[in-house]
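Working notes for the structure below.
Only a single protein chain was left out; the remaining protein chains are all shown in position.
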Amino acid sequence: MPETQTAVRELTIGEAIKETLAEEMRRDPTVFILGEDVAEAGTVYKVLSGLVDEFGPERVLDTPISEAGFAGIAVGAAMTGMRPIVDIMFGDFIGLTMDQMVNQAAKIHYMSGGKWKVPMVMRATMGATRRSAAQHSQSLHAWLCHIPGLKVVMPSTPYDAKGLWKTAIRDDNPVVIFEDKMMYRLKGPVPEGEYTIPFGVADIKRAGEDLTIVATSSMVQVALGAAKLLEEYDISTEVIDPRTLWPLDEKTLIESARKTSRVIVMDEGYGRYGVNAELASVIAEGAFYDLEAPVKRIGAMHVPIPFSPPLEDATVPTEQSVLEAALALCGKS
Amino acid sequence: MPETQTAVRELTIGEAIKETLAEEMRRDPTVFILGEDVAEAGTVYKVLSGLVDEFGPERVLDTPISEAGFAGIAVGAAMTGMRPIVDIMFGDFIGLTMDQMVNQAAKIHYMSGGKWKVPMVMRATMGATRRSAAQHSQSLHAWLCHIPGLKVVMPSTPYDAKGLWKTAIRDDNPVVIFEDKMMYRLKGPVPEGEYTIPFGVADIKRAGEDLTIVATSSMVQVALGAAKLLEEYDISTEVIDPRTLWPLDEKTLIESARKTSRVIVMDEGYGRYGVNAELASVIAEGAFYDLEAPVKRIGAMHVPIPFSPPLEDATVPTEQSVLEAALALCGKS
Amino acid sequence: MTTAVDRSRPFSNIDSELLLRMYRRMIMIRLFEEQANDLYTRALMPGLAHLYSGEEAIAVGVCEALRPDDYITSTHRGHGHCVAKGAALDRMFAELLGKEAGYCKGKGGSMHIADPDTGNLGANAIVGGSMGIATGAALSAKRLGTGQVAVCFFGDGALGQGLLYEVMNMATLWKLPVIYVCENNLYNEYTHNSETIAGDILTRAKGFGVPGESVDGQDVQAVYNTAKKLIDSARAGGGPQFLLCSTYRFTGHHVGDIKRDYYRSKEEEQHWKTERDPITLFSDWLAAEKIADREKLNQIDADVRAEIEKAVAFAMESPYPSADKADQDIYA
Partner (left out) sequence: MTTAVDRSRPFSNIDSELLLRMYRRMIMIRLFEEQANDLYTRALMPGLAHLYSGEEAIAVGVCEALRPDDYITSTHRGHGHCVAKGAALDRMFAELLGKEAGYCKGKGGSMHIADPDTGNLGANAIVGGSMGIATGAALSAKRLGTGQVAVCFFGDGALGQGLLYEVMNMATLWKLPVIYVCENNLYNEYTHNSETIAGDILTRAKGFGVPGESVDGQDVQAVYNTAKKLIDSARAGGGPQFLLCSTYRFTGHHVGDIKRDYYRSKEEEQHWKTERDPITLFSDWLAAEKIADREKLNQIDADVRAEIEKAVAFAMESPYPSADKADQDIYA
């Protein structure tokens, strides 16, 4: 896709997100942002800094620390002509919004027989290793993937972030976007021109023949790093990023699995009853007769996330741990 | 197990739960119940009716409609010497308590380095087909299974309800018990004497050779019904109830799968990114070399639960739909 | 805290046409619920039925003070709000029965009727669940400069939900045109609210900067006049308002709630039904004030009854949705 575009620059994911929001807010006056410290502070990771200067405090709206309340307000605003973007500072706080997101936002269109629409976007951070401990490091996106009526987006590159964000803002349904807080500074090409990325289309980040790694968000980078290491073992690794977990591009995942016959799925959520289980199930069912070995799930250790660096580091997947799992999977260890 | 007990009577699940609570409240003065309409009303399904007469309004405590608030109060009470049982009228409302359950209850023991304990039980209903529509029919237990620090219990018979409830009340960790609202009147043998059922031990509800159905809660009854129908096709079906989803008895599930080589997993949660995905992944990995076909997942249709009877009926697994899936799985259709 | 019906009121500030329209709506709600009760007890209506009987003056008094394009959010006890805001009875009954012709194609049922055409953002089966929605609708109205207001109806039990205080705070900070209407019928399901509400309700609103008034919820004129004042103020940029209405539900929490004496006395119910019936109080006043004679009022009753019977017949005859509709309307 980038090729088809004009001049290509390098942006960080944070810059790509801000640029997208600014473009969409210029294009559509009903788009606005609300959340804690989003205006002058531009959020804790400064991703939105400057937007309030262009769009003013009514469209970049600082809220009290009332996640349930402003999520609910966003639902009502979305039903009545606005396109709110709800900023949840840390994804760990979405529990506070689950009733509004799940019992209201996700179901209103269906419960009303298709009459009311809820075109809103919620953005939340995810990801560990920032030494933020158990209440500021979780990746809870599996909860939302489980709920029909919501769409769940997980960008892993600046290019994807921009294209997926545009699609999300223009979507007439509630969309939740999870951004890994460790990736805001990741640089990558982002074409100048306008483009969108459709939901439900996975992206092959790296083509390969012997092993498939399906990875989400920051795990895509870990997978690509491991794939590089695997070259030395003559293992050609294909890395696939679903980009949206709902809708999910099952076809691309299954085709790759059937081709390579060996699969690792990687997601940073807690290891059990999470996204990896769904991805593994889809592949195990769709590529059943072609798999040489069980699909290997690699997620965060199934523990509350500890504060101490040596402990926290032990809970997250690394290139090394993926390498070892891959070698075992390919019978080379 | 029942054999080792004295005289065996028949009780409904509702009666078994009430009896257990009464026995445990007599045994341990720190056990108390709090929730909406739990006292004189004995909850909407009348499961607790009469308890307030024996134990008084301080131990069967009516609360305002403040799920987050009384869940949080239970966490604090549990840390400081009491053993609260939190009653959530409909499981659909647990979203309101997710922050307290997930960021507080589940993590306090770990975050405090093992110092504080949170011995509490939350009970919530689940299950559709009561024509209660999208906000009163959900089975959201997958959310809690995903969270390390919690234990999740799903009784399917009066006998199991009593034994599991006793274990839950005596457990020093936060335990969430999901009860299918359509099963309270289900009758079954419950021995007079004292007994407990350990967590993490699945129960083989029906032994079989050709097909394994792993089912939870009310799906166990559906599975047993289907198993009966399958006899006519000379398919011998083993029905396994994990009873607790966390801890999970992987060994029993895998052994049965390796024996029968064909597996269906059944859980009434939404079909995608749910409990079925974890059960299927565990089995697909553990029994990989013995499976004749992909593990078949049967859950609720992945839609908000509709009100209209013909629509709602179409969203839940039935003996007939399981029968058809089983025949297909066994190559008999 | 609330003022009794002012029987000495010499003449009303409300013109006769509106008075009779209000009477008509109140009767319509009462008869609608009688039919709902009948359908339910005859096992023709699935699910749960929470009747509004006894509280008609609130929905009617408030909604008559609204513009057609103003928004409302409703509750599990929502039929009255829906009718008062102008919904079509036939499609309401069809929804109650889970029929394709219903407002939600049978997907919502009694607790989820919603209708963009009358500004009804939807009934809600989550107690307090619509407080954010109403407040958000008011935010849209302000941002888009439409001059609309949003009314959030909720019961006294919903005062237990922290969400209310979160959104009232934001409504005041952002001066949003939203009116929070609390229908205090003394009970949360089977529990008297003396067990669930501490402090003082209007003081709570005040603490969040929301001015409020309390009114006799059985007196439709009092409700109308007070609601109009608050609505006009909200519309004029005065920010959020709180209207506390004292009322009573004449029947059970839901139709199945028959044996009620363990939580409230027959005497109490009798008192409200005989002394405080909003329809009797209003019709007596209308007759006494010669705004309409008994004959005229009976004629209205008869017309409404006929209309409702037609609506029920329509609902009964309409087909159920086909099973293949179950997985439609999930996404827009």
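Letters are used for the chains, namely A, B and C, taken in the order the chains are written, and counting of residues starts over at 1 for each.
In this text, a residue touches a chain if its C-beta (ideal position, glycine included) is under 8 Å from a C-beta of that chain, and two chains touch if they have at least 3 such contacts.
What you see is a predicted model; the values in this text were computed from it and never measured.
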| item | value |
| --- | --- |
| Hidden-chain contact residue, picked from the options B:K117, B:R130, B:K187 or B:R206 | B:K117 |
| Among B:E58, B:E192 or B:E231, the residue in touch with the chain that has been omitted | B:E58 |
| Touching residues (missing chain, whole complex) on subunit C | 160-166, 168-170, 172-173, 195-201, 203-210 |
| Subunit A residues that touch the omitted chain in the full complex | 36-37, 39-41, 44, 62-66, 68-69, 92-93, 130-136, 301-304, 306-315 |
| Residue ranges of subunit B at the interface with the undisplayed chain | 30, 32, 58, 61, 63-64, 66, 68-82, 84, 99-100, 103-104, 108-117, 119, 148-149, 151, 172-173 |
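In the analysis below, only the chains that are shown with their structure count from here on.
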| item | value |
| --- | --- |
| Most distant chain from subunit C, judged by the mean position of its C-alpha atoms | A |
| Separation of subunit A from subunit C, taking each centre as the mean of its C-alpha atoms, in whole Å | 42 |
| Multi-partner residues of subunit B (at least 2 other chains) | 92-93, 133-135, 302-304, 306 |
| Subunit C residues counted as touching two or more neighbouring chains | 104-108, 112, 124, 126, 129, 162, 330 |
